[in-house]
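One protein chain is absent from this view; the other protein chains keep their places.
What follows is subunit A.
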């Protein structure tokens, strides 16, 4: 992991305050945010001189004044043969919960840039690192991307410690382990592996640690930097590392035996292994009645298939297998096709691209322009294009249907968009036969994929009723007595459970 280059092993140069201050000033030359605050205390027999070093804007000023500067100025020093000045201050003077004595330059730098304050004292070759962090953070809010109607509404923010505390509050057990790591040779981003010790799949854990060790990157600004470095099937559009902004989701996945990876500076927490069915498991499924959530889940799977195949099947039916359409439908498509200049296949590709353009524009543009976009999208492109006979009306319906179905499973967006075109190509060359072959290719690919040693389709093809309890439907909670296969070494989830409530 990216431990730094030139400062490894470097020590503070001297026990002279001026020299040490000068040394730090040189290190941070051209950095005007650094503040050196000199202090003198003459209450004791001799005048003590200190210097506080911190970054402006990253410390809590009130706390600095009250709990750091005041005790330093009011402290009456009684020299002690056994202890140094800093030891005495650490033990007797400082009103700070986290104080650390060190002479390693590396640690001092890390402290300064992360909101800590360095206390240098005359006559000491070491320094104290005081926890005075006080930078502003985004408050805890409901994540925009994963809204629920019923269920917890808190979401992670950008501070790793806040995030860890949120999970810790959900699983109050000594079994919950946190292991800190650092990523990025320059950004030195903090990360944390989190798992339940008695539930976790050891193979997954060691595999994750092995892959994380190999990462060599200068900066990690979001967890996707990590994802791409540790992902199975790195060229595939299928996600094999999960991510979420919700502490309840992370807690649920930890309980199933998964491992979570927190990264400082991003609310997106990674979970591994990530199975294919997780794309269809919304967190709200577990918070509402199981029948509704089962219906919703089946609907989601259906929408996925529809979104993937609909344009391809339409093109195949209309250009290869006209005999398979019911006659009235054939006639209405026939009527709509009259006078349209482009072949059906090209029409479909064009409209799919238009849909993607609208979707991307909608994501990137400022909210105030939403109305313009919807008017232009719906009226100009939809209605006018049909009336001007540039595209036929059924294509608009097919593309819109396919697009909206795709929005139902946002987490599979990338996979759907790419493979929709692939299937469309198959349909244009070989008709329904090609669609079927294309689907076989896709399925073979999915069934061959693993996530940290666990096949991503494992739950879908393993036999046994227990495996199906959280796949196509969501069984009631009292029936889920075991954890999903492969995810955990300890599969019993609720011992003595499985009884119908009376």
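Here are a few things to note about the model shown:
The criterion applied here is as follows: a residue touches a chain if its C-beta (ideal position, glycine included) is under 8 Å from a C-beta of that chain, and two chains touch if they have at least 3 such contacts; residues count from 1.
Here, contacts and distances are computed from a predicted model.
Per its UniProt entry, the chain excluded from the display bears the name "Spore germination protein B3", taken from "ATP-binding cassette domain-containing protein", "Polymerase nucleotidyl transferase domain-containing protein", "Spore germination protein B3" or "Heme exporter protein C".
Set against the missing chain, the residues A:73, A:237, A:288 or A:430 yield one that touches it, A:430. For the chain missing from the display, the contacting residue among A:171, A:441 or A:457 is A:441, taking the whole complex into account. Considering A:17, A:345 or A:480, the position touching the chain not shown turns out to be A:345 (whole complex).
Residue-wise, the contact with the chain that is not shown comes from A:334, picked out of A:7, A:178 or A:334.
Residue in contact with the omitted chain (choice from A:322, A:372 or A:490): A:322. By the touch criterion stated above, the residues of subunit A touching the omitted chain are 318-323, 327, 330-331, 333-335, 337-340, 343-345, 387, 428-431, 433-434, 437, 441.
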